[in-house]
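Worksheet for the structure shown next.
A single protein chain has been removed from this complex, and every other one stays in its place.
Order as written gives the chain letters A and B; numbering starts at 1 within each chain.
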Amino acid sequence: MTGVIEAKLTELGVELPDAAAPAANYVPFHLSGNQLFVSGQLPLMAGGPDFKGTLGTDIDVDTAQQAARACAINILAQAKAALGDLDRIAQCLRLGGFVNSAPDFIDHPKVVNGASDFLVEALGDKGRHTRFAVGVASLPFGVAVEIDALFAVE
Amino acid sequence: MTGVIEAKLTELGVELPDAAAPAANYVPFHLSGNQLFVSGQLPLMAGGPDFKGTLGTDIDVDTAQQAARACAINILAQAKAALGDLDRIAQCLRLGGFVNSAPDFIDHPKVVNGASDFLVEALGDKGRHTRFAVGVASLPFGVAVEIDALFAVE
Partner (left out) sequence: MTGVIEAKLTELGVELPDAAAPAANYVPFHLSGNQLFVSGQLPLMAGGPDFKGTLGTDIDVDTAQQAARACAINILAQAKAALGDLDRIAQCLRLGGFVNSAPDFIDHPKVVNGASDFLVEALGDKGRHTRFAVGVASLPFGVAVEIDALFAVE
(Lines give C-alpha, C1' and ligand atoms only; values in the text may rest on other atoms or scores of the structure.)
Protein backbone atom coordinates (compact mmCIF):
# COMPACT_ATOMS: atom_id res chain seq x y z
CA MET A 1 0.00 0.00 0.00
CA THR A 2 1.42 3.39 -0.86
CA GLY A 3 0.45 7.00 -0.44
CA VAL A 4 -1.44 6.45 2.81
CA ILE A 5 0.71 8.76 4.87
CA GLU A 6 0.81 11.40 2.18
CA ALA A 7 -2.99 11.32 2.01
CA LYS A 8 -3.01 11.81 5.77
CA LEU A 9 -0.67 14.79 5.42
CA THR A 10 -3.01 16.30 2.85
CA GLU A 11 -5.91 15.75 5.25
CA LEU A 12 -3.87 17.59 7.91
CA GLY A 13 -3.32 20.44 5.47
CA VAL A 14 0.41 19.80 5.38
CA GLU A 15 2.29 20.12 2.12
CA LEU A 16 5.79 18.72 2.37
CA PRO A 17 8.39 21.25 1.27
CA ASP A 18 11.25 20.32 -1.01
CA ALA A 19 13.83 18.52 1.10
CA ALA A 20 16.35 21.15 2.19
CA ALA A 21 19.85 20.77 0.81
CA PRO A 22 22.49 20.60 3.53
CA ALA A 23 24.37 23.84 4.14
CA ALA A 24 27.75 22.09 3.98
CA ASN A 25 29.75 18.97 3.29
CA TYR A 26 27.30 16.47 4.74
CA VAL A 27 24.16 14.69 3.61
CA PRO A 28 20.56 15.14 4.78
CA PHE A 29 19.96 11.41 5.22
CA HIS A 30 21.54 7.96 5.10
CA LEU A 31 19.70 4.70 4.62
CA SER A 32 21.76 1.91 6.17
CA GLY A 33 20.23 -1.54 6.44
CA ASN A 34 16.75 -0.89 7.77
CA GLN A 35 17.67 2.36 9.50
CA LEU A 36 17.15 5.83 8.08
CA PHE A 37 19.21 8.58 9.70
CA VAL A 38 18.04 12.16 9.14
CA SER A 39 20.31 15.14 9.82
CA GLY A 40 19.25 17.78 12.33
CA GLN A 41 16.46 19.79 10.73
CA LEU A 42 15.77 23.46 11.35
CA PRO A 43 12.34 25.14 11.37
CA LEU A 44 13.03 27.02 8.16
CA MET A 45 10.73 26.82 5.16
CA ALA A 46 10.47 28.93 2.05
CA GLY A 47 7.80 31.53 2.70
CA GLY A 48 7.29 30.27 6.24
CA PRO A 49 7.49 32.18 9.49
CA ASP A 50 10.79 33.05 11.10
CA PHE A 51 11.14 30.70 14.07
CA LYS A 52 14.12 32.40 15.64
CA GLY A 53 14.54 33.09 19.32
CA THR A 54 15.47 31.76 22.73
CA LEU A 55 12.93 30.11 25.01
CA GLY A 56 12.66 32.02 28.26
CA THR A 57 13.86 35.17 26.55
CA ASP A 58 12.15 36.17 23.33
CA ILE A 59 9.99 33.35 21.96
CA ASP A 60 7.10 31.68 23.77
CA VAL A 61 6.30 27.99 24.14
CA ASP A 62 3.32 28.05 21.74
CA THR A 63 5.38 29.55 18.95
CA ALA A 64 8.28 27.21 19.65
CA GLN A 65 5.91 24.24 19.41
CA GLN A 66 5.12 25.40 15.89
CA ALA A 67 8.86 25.59 15.27
CA ALA A 68 9.26 22.00 16.48
CA ARG A 69 6.38 20.97 14.20
CA ALA A 70 8.17 22.65 11.28
CA CYS A 71 11.33 20.66 12.10
CA ALA A 72 9.24 17.47 12.01
CA ILE A 73 7.69 18.41 8.68
CA ASN A 74 11.20 18.94 7.30
CA ILE A 75 12.20 15.54 8.72
CA LEU A 76 9.34 13.91 6.79
CA ALA A 77 10.37 15.84 3.67
CA GLN A 78 13.83 14.27 4.00
CA ALA A 79 12.31 10.85 4.65
CA LYS A 80 10.25 11.17 1.49
CA ALA A 81 13.34 12.16 -0.50
CA ALA A 82 15.14 9.13 0.95
CA LEU A 83 12.38 6.54 0.65
CA GLY A 84 10.21 7.77 -2.20
CA ASP A 85 7.16 6.63 -0.29
CA LEU A 86 6.56 7.55 3.35
CA ASP A 87 4.62 4.31 3.79
CA ARG A 88 7.97 2.56 3.88
CA ILE A 89 8.44 3.98 7.40
CA ALA A 90 8.07 1.12 9.88
CA GLN A 91 8.67 3.20 12.99
CA CYS A 92 10.09 6.51 14.07
CA LEU A 93 12.65 5.17 16.55
CA ARG A 94 14.15 8.31 18.00
CA LEU A 95 14.09 12.11 17.96
CA GLY A 96 16.83 14.32 19.35
CA GLY A 97 15.30 17.60 20.45
CA PHE A 98 17.52 20.64 20.96
CA VAL A 99 15.73 23.72 22.26
CA ASN A 100 17.42 27.14 22.20
CA SER A 101 16.93 28.08 25.85
CA ALA A 102 17.77 30.50 28.59
CA PRO A 103 19.33 28.94 31.71
CA ASP A 104 16.10 29.17 33.72
CA PHE A 105 13.82 27.62 31.06
CA ILE A 106 12.29 24.29 32.12
CA ASP A 107 9.52 23.45 29.62
CA HIS A 108 11.58 21.76 26.88
CA PRO A 109 9.23 18.75 26.76
CA LYS A 110 6.29 21.01 25.88
CA VAL A 111 8.28 22.55 23.03
CA VAL A 112 9.38 19.24 21.53
CA ASN A 113 5.79 17.99 21.79
CA GLY A 114 5.13 20.15 18.74
CA ALA A 115 7.18 17.62 16.76
CA SER A 116 6.06 14.51 18.66
CA ASP A 117 2.36 15.28 18.34
CA PHE A 118 2.71 16.00 14.63
CA LEU A 119 4.52 12.74 13.93
CA VAL A 120 1.80 10.76 15.71
CA GLU A 121 -0.89 12.69 13.82
CA ALA A 122 0.83 11.96 10.53
CA LEU A 123 2.15 8.42 11.08
CA GLY A 124 -0.13 7.03 13.78
CA ASP A 125 1.57 4.52 16.07
CA LYS A 126 4.49 4.40 13.65
CA GLY A 127 5.15 7.98 14.67
CA ARG A 128 5.64 7.17 18.37
CA HIS A 129 9.33 7.53 19.15
CA THR A 130 11.84 7.67 21.93
CA ARG A 131 13.39 11.08 22.37
CA PHE A 132 15.39 13.46 24.46
CA ALA A 133 14.60 17.14 24.95
CA VAL A 134 17.37 19.44 26.19
CA GLY A 135 18.08 23.15 26.33
CA VAL A 136 21.06 24.32 24.31
CA ALA A 137 22.90 27.63 24.51
CA SER A 138 22.38 28.54 20.86
CA LEU A 139 21.43 27.06 17.49
CA PRO A 140 22.35 27.65 13.84
CA PHE A 141 20.99 30.94 12.44
CA GLY A 142 19.39 31.63 15.84
CA VAL A 143 16.48 29.24 15.34
CA ALA A 144 14.47 28.12 18.36
CA VAL A 145 14.58 24.35 17.77
CA GLU A 146 16.68 21.74 15.97
CA ILE A 147 15.60 18.09 15.74
CA ASP A 148 17.26 15.04 14.23
CA ALA A 149 15.63 11.64 13.68
CA LEU A 150 16.12 7.93 13.22
CA PHE A 151 13.55 5.68 11.54
CA ALA A 152 13.20 1.95 11.04
CA VAL A 153 12.12 1.31 7.45
CA GLU A 154 10.62 -1.58 5.51
CA MET B 1 20.07 -17.66 32.86
CA THR B 2 17.76 -15.03 34.27
CA GLY B 3 17.64 -12.75 37.26
CA VAL B 4 21.41 -12.41 37.55
CA ILE B 5 21.48 -8.67 37.05
CA GLU B 6 18.49 -8.11 39.29
CA ALA B 7 20.23 -10.10 42.00
CA LYS B 8 23.24 -7.85 41.52
CA LEU B 9 21.02 -4.78 41.87
CA THR B 10 19.63 -6.15 45.11
CA GLU B 11 23.19 -6.73 46.32
CA LEU B 12 23.92 -3.08 45.46
CA GLY B 13 20.86 -2.04 47.48
CA VAL B 14 19.14 -0.72 44.35
CA GLU B 15 15.43 -1.25 43.92
CA LEU B 16 14.29 -0.41 40.41
CA PRO B 17 11.44 2.09 40.43
CA ASP B 18 8.39 1.66 38.26
CA ALA B 19 9.35 2.72 34.77
CA ALA B 20 8.34 6.36 34.41
CA ALA B 21 5.58 7.10 31.93
CA PRO B 22 6.60 9.65 29.32
CA ALA B 23 5.35 13.17 29.95
CA ALA B 24 4.01 13.51 26.41
CA ASN B 25 3.27 11.92 23.07
CA TYR B 26 6.32 9.70 22.89
CA VAL B 27 7.41 6.32 24.24
CA PRO B 28 10.01 5.48 26.87
CA PHE B 29 11.67 2.77 24.76
CA HIS B 30 11.68 1.04 21.39
CA LEU B 31 13.03 -2.41 20.69
CA SER B 32 14.05 -2.60 17.03
CA GLY B 33 15.93 -5.63 15.81
CA ASN B 34 18.58 -6.21 18.46
CA GLN B 35 18.69 -2.58 19.55
CA LEU B 36 16.87 -1.10 22.52
CA PHE B 37 16.47 2.68 22.47
CA VAL B 38 15.66 4.36 25.79
CA SER B 39 14.33 7.94 25.94
CA GLY B 40 16.23 10.56 27.89
CA GLN B 41 15.76 9.81 31.58
CA LEU B 42 15.64 12.40 34.34
CA PRO B 43 16.90 11.92 37.92
CA LEU B 44 13.39 11.96 39.34
CA MET B 45 12.06 9.17 41.54
CA ALA B 46 9.04 8.97 43.78
CA GLY B 47 10.21 9.83 47.28
CA GLY B 48 13.73 10.47 46.05
CA PRO B 49 15.83 13.60 46.44
CA ASP B 50 15.33 16.64 44.26
CA PHE B 51 18.26 16.66 41.84
CA LYS B 52 17.68 20.10 40.44
CA GLY B 53 20.34 22.67 39.79
CA THR B 54 23.06 23.93 37.49
CA LEU B 55 26.64 22.69 37.76
CA GLY B 56 28.96 25.56 38.51
CA THR B 57 26.13 27.52 40.07
CA ASP B 58 24.02 25.75 42.67
CA ILE B 59 24.68 21.99 42.67
CA ASP B 60 28.05 20.33 43.29
CA VAL B 61 29.73 17.51 41.36
CA ASP B 62 29.17 14.89 44.07
CA THR B 63 25.43 15.54 44.17
CA ALA B 64 25.22 15.63 40.38
CA GLN B 65 26.96 12.25 40.22
CA GLN B 66 24.11 10.90 42.32
CA ALA B 67 21.71 12.54 39.86
CA ALA B 68 23.46 10.80 36.96
CA ARG B 69 23.26 7.51 38.86
CA ALA B 70 19.51 8.08 39.32
CA CYS B 71 19.18 8.62 35.54
CA ALA B 72 20.96 5.30 34.98
CA ILE B 73 18.69 3.52 37.46
CA ASN B 74 15.70 4.90 35.57
CA ILE B 75 17.28 3.70 32.31
CA LEU B 76 17.51 0.17 33.73
CA ALA B 77 13.90 0.44 34.93
CA GLN B 78 12.89 1.18 31.33
CA ALA B 79 15.07 -1.66 30.05
CA LYS B 80 13.36 -4.05 32.45
CA ALA B 81 9.94 -2.84 31.29
CA ALA B 82 11.06 -3.37 27.68
CA LEU B 83 12.83 -6.71 28.06
CA GLY B 84 11.21 -8.36 31.05
CA ASP B 85 14.59 -9.68 32.11
CA LEU B 86 17.67 -7.45 32.34
CA ASP B 87 19.83 -10.47 31.52
CA ARG B 88 18.72 -10.03 27.93
CA ILE B 89 21.05 -7.01 27.74
CA ALA B 90 24.03 -7.95 25.59
CA GLN B 91 25.78 -4.59 25.85
CA CYS B 92 25.14 -1.00 26.75
CA LEU B 93 26.30 0.56 23.48
CA ARG B 94 25.94 4.25 24.13
CA LEU B 95 24.94 6.90 26.68
CA GLY B 96 24.18 10.51 25.82
CA GLY B 97 24.99 12.65 28.85
CA PHE B 98 23.50 16.15 29.11
CA VAL B 99 24.67 18.13 32.15
CA ASN B 100 22.88 21.34 33.18
CA SER B 101 25.90 23.63 33.36
CA ALA B 102 27.13 27.15 33.73
CA PRO B 103 29.38 28.40 30.91
CA ASP B 104 32.57 28.00 32.95
CA PHE B 105 31.89 24.45 34.16
CA ILE B 106 34.40 21.88 32.85
CA ASP B 107 33.90 18.66 34.85
CA HIS B 108 31.07 17.07 32.85
CA PRO B 109 32.89 13.72 32.60
CA LYS B 110 33.00 13.45 36.40
CA VAL B 111 29.27 14.05 36.59
CA VAL B 112 28.34 11.49 33.96
CA ASN B 113 30.65 8.99 35.68
CA GLY B 114 27.86 8.63 38.24
CA ALA B 115 25.88 6.83 35.53
CA SER B 116 28.82 5.05 33.90
CA ASP B 117 30.16 3.64 37.15
CA PHE B 118 26.72 2.43 38.18
CA LEU B 119 26.11 0.63 34.89
CA VAL B 120 29.44 -1.20 35.16
CA GLU B 121 28.67 -2.09 38.80
CA ALA B 122 25.28 -3.44 37.79
CA LEU B 123 26.01 -5.04 34.40
CA GLY B 124 29.74 -5.75 34.55
CA ASP B 125 31.48 -5.55 31.17
CA LYS B 126 28.08 -5.45 29.50
CA GLY B 127 27.66 -2.06 31.15
CA ARG B 128 30.70 -0.50 29.46
CA HIS B 129 29.46 1.95 26.86
CA THR B 130 30.51 4.70 24.52
CA ARG B 131 29.23 8.08 25.54
CA PHE B 132 29.35 11.82 25.19
CA ALA B 133 29.18 14.29 28.07
CA VAL B 134 28.26 17.89 27.31
CA GLY B 135 27.04 20.94 29.19
CA VAL B 136 23.60 22.20 28.24
CA ALA B 137 21.99 25.54 29.03
CA SER B 138 18.97 24.07 30.81
CA LEU B 139 17.02 20.84 31.25
CA PRO B 140 13.39 19.85 31.78
CA PHE B 141 12.03 20.78 35.23
CA GLY B 142 15.44 22.24 36.10
CA VAL B 143 17.09 18.87 36.73
CA ALA B 144 20.88 18.63 36.80
CA VAL B 145 21.33 15.72 34.37
CA GLU B 146 19.49 13.97 31.53
CA ILE B 147 20.80 10.74 29.97
CA ASP B 148 19.53 8.61 27.10
CA ALA B 149 20.75 5.14 26.19
CA LEU B 150 21.10 2.51 23.50
CA PHE B 151 21.55 -1.20 24.26
CA ALA B 152 22.28 -4.26 22.17
CA VAL B 153 19.99 -7.08 23.33
CA GLU B 154 19.89 -10.84 22.94
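Everything below uses one rule, namely that contacts are C-beta pairs under 8 Å (C-beta built on N, C-alpha and C of every residue); 3 or more make two chains touch, one makes a residue touch a chain.
Source: prediction; values computed, not measured.
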Option touching the unshown chain, where A:M45, A:A137 or A:V153 are the choices: A:A137
Omitted-chain contact residue, chosen from A:P43, A:G96 or A:G114: A:G96
Touch list for subunit B against the chain that is not drawn: 34, 56, 91, 93-95, 101-110, 112-113, 116-117, 120, 128-137, 150, 152
Positions on subunit A where the hidden chain makes contact: 23-30, 32-33, 37-40, 54, 96, 98, 102-103, 136-142, 146, 148
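FYI, only the chains that are shown with their structure count from here on.
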Whole-Å separation of chain centres (CA-atom averages), subunit A against subunit B: 25
